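I have a structure I would like to understand better, so I am pasting it below and will then ask my questions one at a time.
For this view, one protein chain was removed and the others were kept in their places.
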Amino acid sequence: MTEGSAGSDEEKMTIIAFSGDLDKLWPVTILASTAAANGMDVTVFATFWGLFPLVKDGEKIGHDSMTKMMSGMNAPGFTKAKLSKMNMGGAGSSMMRKVAAKSNLLPPEDLFEMCLDMGVNVWPCQMTMDLLGIRADQMRPGLGQPAGAATALARMAKSEINLFI
Amino acid sequence: MTEGSAGSDEEKMTIIAFSGDLDKLWPVTILASTAAANGMDVTVFATFWGLFPLVKDGEKIGHDSMTKMMSGMNAPGFTKAKLSKMNMGGAGSSMMRKVAAKSNLLPPEDLFEMCLDMGVNVWPCQMTMDLLGIRADQMRPGLGQPAGAATALARMAKSEINLFI
Partner (left out) sequence: MTEGSAGSDEEKMTIIAFSGDLDKLWPVTILASTAAANGMDVTVFATFWGLFPLVKDGEKIGHDSMTKMMSGMNAPGFTKAKLSKMNMGGAGSSMMRKVAAKSNLLPPEDLFEMCLDMGVNVWPCQMTMDLLGIRADQMRPGLGQPAGAATALARMAKSEINLFI
């Protein structure tokens, strides 16, 4: 059985990662990495705003003027994620990252790498990729195949824990 | 067995639709319609901001000056829903709708009609109706009886998938 695949007896958790906000990336990656470290079989279905962090830093995404403008206002990559509040033009996000570092809380991009190392399945939402004009080669390495809502739902129906974040 | 009622063997999903934001209406209606299309028994409990989209377009809601003011700032109906971020006075919402249309993603009001056609149970939150001054005759047709938190919780306790969106 390959790492990350589900044994029938393993407990499962599925997170729909909808938000791309910095403060929400922590619970996604903390819960996913902690669950994986405790032997759970974990899947993160990344959709809508939650897909932006999984795009490689610096990639230009969008297939037309509107989607290019959207990614211009919502820059891809973990390090560009903004706080959902108190962002203050980026000062809040920067401060939150400093507070985390001082408290030895890893930044979400490092926690995300730990998730991948521990076999967490990360499924990019195919529909969102089509919608926003994100190509597979623009996504970070280590992700699973793009998936749709039906695949995510089938997985959730077998999971003890399901969260929409 | 009537359409939408739960056979004991059907998998069940219950969504608490708390947000009325345009970007959150898509996951609610996409997940609900996809689950129903795959034979699941689906319930959407619409509460707080999530109740506004279910009010008929153009209805004046509110039982006093404060609740009227609230609905003035948060206009009812699916087509009035705003993005949770990058709304830019409505320009962002309008752009998102155009992006969706170009990608053949149905708008949430159409996905919602599909949900009703496929037997998704939509329960308006009675407490929110009382709170905001929304009468039953002001809600869109096709919804279930108004329900309270206890009813929603009993349903969730029997559901394989529960999501708060």
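General remarks:
Labels for the chains are A and B, by order of writing; each one numbers its residues from 1.
The rule is short, and it goes like this: contacts are C-beta pairs under 8 Å (C-beta built on N, C-alpha and C of every residue); 3 or more make two chains touch, one makes a residue touch a chain.
It should be emphasised that the depicted structure is a prediction, and the values quoted were computed from it without experimental measurement.
Touching the chain that is not shown, out of B:D9, B:D64 or B:D137: B:D64 (per the contact rule at the top).
Touching the omitted chain from subunit A are residues 11, 13, 23-24, 26-27, 30-31, 34-35, 37-38, 40, 85-86, 95-96, 98-100, 102-103, 105, 160-165. Residues 16, 18, 47-49, 64, 66-67, 69-70, 73-74, 127, 130-132, 148-150, 153-154, 156-159, 162-164 are the ones on subunit B that touch the missing chain.
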